[in-house]
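Can you read through this structure? Questions will come right after.
One protein chain omitted, others in place.
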Amino acid sequence: MQFARVLGTVVATVKHESLVGVRLMAIQPEDEAGNADGDVIVAADPLQSGPGDLVEWTTGREAALALPDTYSPVDCAVVRIVDAVHSDRRLVGGRP
Amino acid sequence: MQFARVLGTVVATVKHESLVGVRLMAIQPEDEAGNADGDVIVAADPLQSGPGDLVEWTTGREAALALPDTYSPVDCAVVRIVDAVHSDRRLVGGRP
Amino acid sequence: MQFARVLGTVVATVKHESLVGVRLMAIQPEDEAGNADGDVIVAADPLQSGPGDLVEWTTGREAALALPDTYSPVDCAVVRIVDAVHSDRRLVGGRP
Amino acid sequence: MQFARVLGTVVATVKHESLVGVRLMAIQPEDEAGNADGDVIVAADPLQSGPGDLVEWTTGREAALALPDTYSPVDCAVVRIVDAVHSDRRLVGGRP
Partner (left out) sequence: MQFARVLGTVVATVKHESLVGVRLMAIQPEDEAGNADGDVIVAADPLQSGPGDLVEWTTGREAALALPDTYSPVDCAVVRIVDAVHSDRRLVGGRP
């Protein structure tokens, strides 16, 4: 899983039927130091994260396993809201 | 999922039998600011999108889950036509 | 799916048993303008494509769905031989 | 699989229910010479690795196959703690 910062919602009227009722968020991938890293992507969010949250997101076929309908055509999902990151027993990141 | 702009159709006579009747579109991946980002790719389109639409596309095994035959050898599909993108509760992208 | 130009065959005597009888081609990925884009890769070819053909190839687990034995350890397959690519209703690529 | 050095734990209170009780570690991908290579990522760890260990990690849908619940939305897992790496019958890496 990689880190990302939640930006906000992405709204769509026309969508695949399996995505009706699925919350989709724009997230900015970040490196471990909190710098933006790559383009903004759209992730399914079963956790009700909000703008500014640091999250872990998962990619690929396994992302849909985070949703009620695990056969959705979704390749990115938020799976944890991060509290703290440790490196060699020191705190290096997490909730500001 | 990532953002892309729909360009047009891609026509092929010789194809895998599971792709007969599947609409395939050339799409240009874009970053969140609307700049082209990477090569043009070919995506299955169950939504009847048209040239100029901003869409979300999904990649990998889960792309075929957007099609009637979910065992098609397809690794890219359009899953939503985007109306609006919000960041920190402000509108930053979407339908022009 | 991405575009590629077919180069020729790749021959191997020692192989996984599920790959006996599977035609494998060296293909050169290309961007939409016909420029080489990335390394030559090896793709399963159920379509009998030939050197010089412009094809679409699919990657990942779904590539094997193009083969008779869908449980082959194959991560790349040719799924369509392209005739024409349109952008905004204009012809921009395809069969030379 | 790729090499990585284990950094430490990543703590999260809000998470997908399938991830309760799963140990998740921050790991730094490394090349074969032991240089950091890419961003720190978060991997499920069924092996009880510790900070400083050289590990192999696997990515994608198959990562969850290392967990008791193989339908977890996990795309990265530690699968081996490396003792030694040989190249052309010479020892080139491993446990310091």
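Order of writing sets the chain letters: A, B, C and D. Residues in each chain are counted from 1.
In this section, a contact is a pair of C-beta atoms (placed from the backbone, for glycine too) under 8 Å apart; a residue touches a chain by one contact, two chains touch by 3 or more.
Fair warning: this is a prediction, and the values are worked out from it, not measured in the lab.
Quickly run down the residues of chain D that touch the omitted chain.
1-3, 31-32, 37, 46-47, 49, 56, 58-66, 70, 77, 79-90, 92, 94
By the contact definition given up top, give the residues of chain C that touch the hidden chain.
Residues of chain C in touch with the missing chain: 7-16, 18-19, 24, 26, 39-43, 51-52, 60-61, 63-64, 71-76.
The rule is short, and it goes like this: only the chains that are shown with their structure count from here on.
Keeping to the contact definition above, tell me which chains border both chain A and chain C.
Correct list: B.
Report the chain whose mean Cα position is at the greatest distance from that of chain B.
Farthest from chain B by mean C-alpha position: D.
With chain centres taken as the means of their Cα atoms, state the distance from chain B to chain C in Å.
Chain B and chain C have C-alpha centres separated by 20 Å.
So how far apart, in whole Å, are chain B and chain D when each is placed at the average of its C-alpha atoms?
32
Residues of chain B that touch two or more other chains: which are they?
If we look for residues of chain B contacting two or more partner chains, we find 60-61, 63-64.
Can you give me every chain pair that touches, using the contact definition above?
Listed by label, chains in contact pair as A-B, A-D, B-C.
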